[in-house]
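Missing here is one protein chain; the remaining ones are kept as they sit in the complex.
Per-chain numbering from 1; labels A, B and C assigned in written order.
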């Protein structure tokens, strides 16, 4: 019933990559210790660490992004400390108050493209030491951002330097980090991310897994007692093996980056066809999320064949929609979409 | 490396039942709406409701037991209200302070067998209306309990009546409910549980699933806004389909109860052999957890071939160990265990 | 050392009105029951209720404004519910995260004058029912506002109607409510406030008391269990008599409103002299807070004789300062201030 139209709704509309199912099948009857102390989790961590030579990181696997966000922030902040985020950041307004529920204020910055820089953070310095103010202590960014934009190495380096100068933690939400690292112009490596942030995670959910995020902690202070935080917030799976097994597969032969590149390629392949029709994008397309601005009538027409979010009303006649491709999106769906858009645009 | 010995450590040492893997394989490329609004979750709910004729329940799927506990309790209690539990209850001391972290006091009762009754709850009535006291508002029980004991219909009926007389919610942690309902002497049905409690859950993790608990809410007050609580606590999976699919398989043809009966049968098959050697049990065996009291030397001998928890020191020479069987435990492992125990007992 | 300059810094720079000290002296050796169950608190409540004929309100006394705010909000909201405030509202950014620390998000509105109206609240309706959003359930206003502005009866009536139409609680922070009700153009009575809001408080701290706020609850849902909230948040004084005694004195012969009128009169007496010099105010003056915009050099000159806050930088050469008068401000201090300002303005 949900299935009669093609979904460009998000990157978690499908199940998981066949290699993961195969691994589940193969290991079902093997006994393992619970709570993440299984062989598969150990192997997954070895594979991730192999991409971080010389780094001393702690790695933990959790079920989802909101869970990762709230456990990390609970572990990092004292009760009176706050976290700064772009207004579009997932932790601000998209998690039903998850961060406030663990006691912390999210301080927000208005941005054009969902990215933060040092200039935007500077005004928060005035709060430091002020007895009536929350004390900012962590900066939250996402890469790719909620608008599909990415950080360059220069940008992340500058942001990192600013945070370190002020004793602030830099936390990168990487639910779509594989997509960011697989964009054509990317100049960041996973090791750079580990260098420049204090904690980040790599999303499995949106990159071919059933569910799961791999949290990677560099800062010694954030490593302390992390398992207790996980347990206390209900984030520790009895069969932690299921998470370990997925990340083992995703990191074997760099499958996760291959899948992310697939998703990016599919999205970017639609761009010329859309631009050719004279349409513009809310932000320049570079990853697996596109935000074309279209006439209302065209959007209505598309909605008969495709499922997607209307992101933002632009004016009375136009809105930006969000199109998301995934590791499983076939080329034919994208081609058909452009064809349909072209037809609708001719008649609209 | 973890695998060289046989595990009677818990009922989550293996992966999942083959039917679940098959369903994952079959559905991987089907697109579904996220966050639990998929067809498989809908089908799973239909199958569960079919066992609850005439009941108006809300059903939600979450990843694990601690998560279920904390979301349910967060949804039920005002800040000054508390929950009563047996001291052995999972929420008391086994979840790294999960309930306190959401702001609530766990009031405890010392019990012999992990079960609660009206007499044990009566003293808490004196707290009601006392301005310096937390106000008990919910009673937490588990079935089977953490000691493997079960509630009879008469016991649960009496407890339910007491709670209702005082306006208290009755919450049943059913991480091992399938096991309880599959014990030989059980006289409770799933519909009885829904009648006599206000909210309960059915564990998938310990009964053949990869992970997941099905929360079933009867009380109208507890239904309100439950999805927001799930989202806020990081308990809502983007690919909720993975939970739906598992419970669809587990409830199709009553697979979950069949698997629980298997686990019970395996454990209970060991009882005569253990008793024949003159050993006693901490509590009378009736489900898939056994707590035999053994001499230290015998325990040391067993530990070379088997993995299990030492539950409780009895005296300088003896301890009770915990043996747990699962949906996947082969008969041969149980027979071998009794054989080994017999040999060790002869020489000990 | 702190005393060599005159303070227009705030309305809590002095101690308390002599009648309060006299009452303390007179009652020191009289024994009373603790925790607010004393005769003086009972008498204070009778005096307040006498101004609210036909109203069925609960009254509780607490030590301060942040305490009042956090207890009221903790009592009103479920974990996923939020409160809407003007960005300038005291609960937003001036209480070191007090509201977030009890688990709730403060949703903010940019305003010109610190006041809220229905149009500004309308956008928040889109959050209702959205699974990823906090659910607004309470609106926070202050009267006088943090900018010294006041609500008219018509404005408060419209706001109240909007909140009731959407099932939202309306909460009025009245730390300076006596000042608001004592402004020359005021058309609201205390009974109107009780009619149009669901809960409000009347500040003693800023109106001649040593400390203390009287919380007045109209909505039946907010009355439930309020004493437990007070106790739990450390807001219940053992010698509650000290709060009762102060409010007894403040409400006897309407002393509190007389003191507020004094403060307003003192501030407003300075306005013509300031305007005559060609200066403007950030918001039109109407109560005991003035926000004149002055040249930097003049501000520096004033700071040698007076203590006040610089509120907001206007441009490179100008800033708005805040001048606050109190129940104890002598007329001579105000006259001298205008004289000094005139002299400095001549030379500046």
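Here is the rule we go by: a residue touches a chain if its C-beta (ideal position, glycine included) is under 8 Å from a C-beta of that chain, and two chains touch if they have at least 3 such contacts.
Bear in mind that the values here come from a model prediction, so they are computed numbers and not experimental data.
K.L.:
Among the chains in view, which touch the chain not shown?
P.N.:
So, spelled out: the chain left out of view touches A, B, C.
K.L.:
Decide which residue listed in B:120, B:133 or B:296 touches the omitted chain of the complex.
P.N.:
Touching the chain that is not displayed is residue B:133.
K.L.:
Which is it among A:45, A:60 or A:231 that touches the chain not included here?
P.N.:
Counting the whole complex, the residue in contact with the absent chain is A:231.
K.L.:
Of the residues B:11, B:39 or B:95, which one touches the chain left out of the display?
P.N.:
Considering the complete complex, B:95 is the one touching the chain left out.
K.L.:
What residue numbers in chain C mark contact with the hidden partner chain?
P.N.:
On the side of chain C, residues 1-3, 6-7, 9-10, 12-18, 21, 24-25, 27-34, 37-39, 63-71, 95-98, 101, 205-206, 210-211, 228, 231-239, 241-242, 328 touch the unshown chain.
K.L.:
What residue numbers in chain A mark contact with the hidden partner chain?
P.N.:
35, 74, 78-80, 102-103, 131-132, 134-135, 225, 227-229, 231-232, 236
K.L.:
Which chain B residues would touch the chain omitted from the figure, given the whole complex?
P.N.:
These residues of chain B touch the chain that is not shown: 79-80, 82, 93-97, 100-106, 131-134.
Keep in mind that, in the parts below, only the chains that are shown with their structure count from here on.
K.L.:
Taking each chain's centre as its mean C-alpha position, how far apart are chain A and chain C in Å?
P.N.:
For chain A versus chain C, the centre distance works out to 43 Å.
K.L.:
How big is the gap, in whole Å, between where the Cα atoms of chain A centre and where those of chain B centre?
P.N.:
34
K.L.:
Taking each chain's centre as its mean C-alpha position, how far apart are chain B and chain C in Å?
P.N.:
The separation of the two C-alpha centroids amounts to 51 Å.
K.L.:
Give the residues of chain B that touch two or more other chains, as numbers and ranges in rising order.
P.N.:
Correct list: 228, 231-232, 236.
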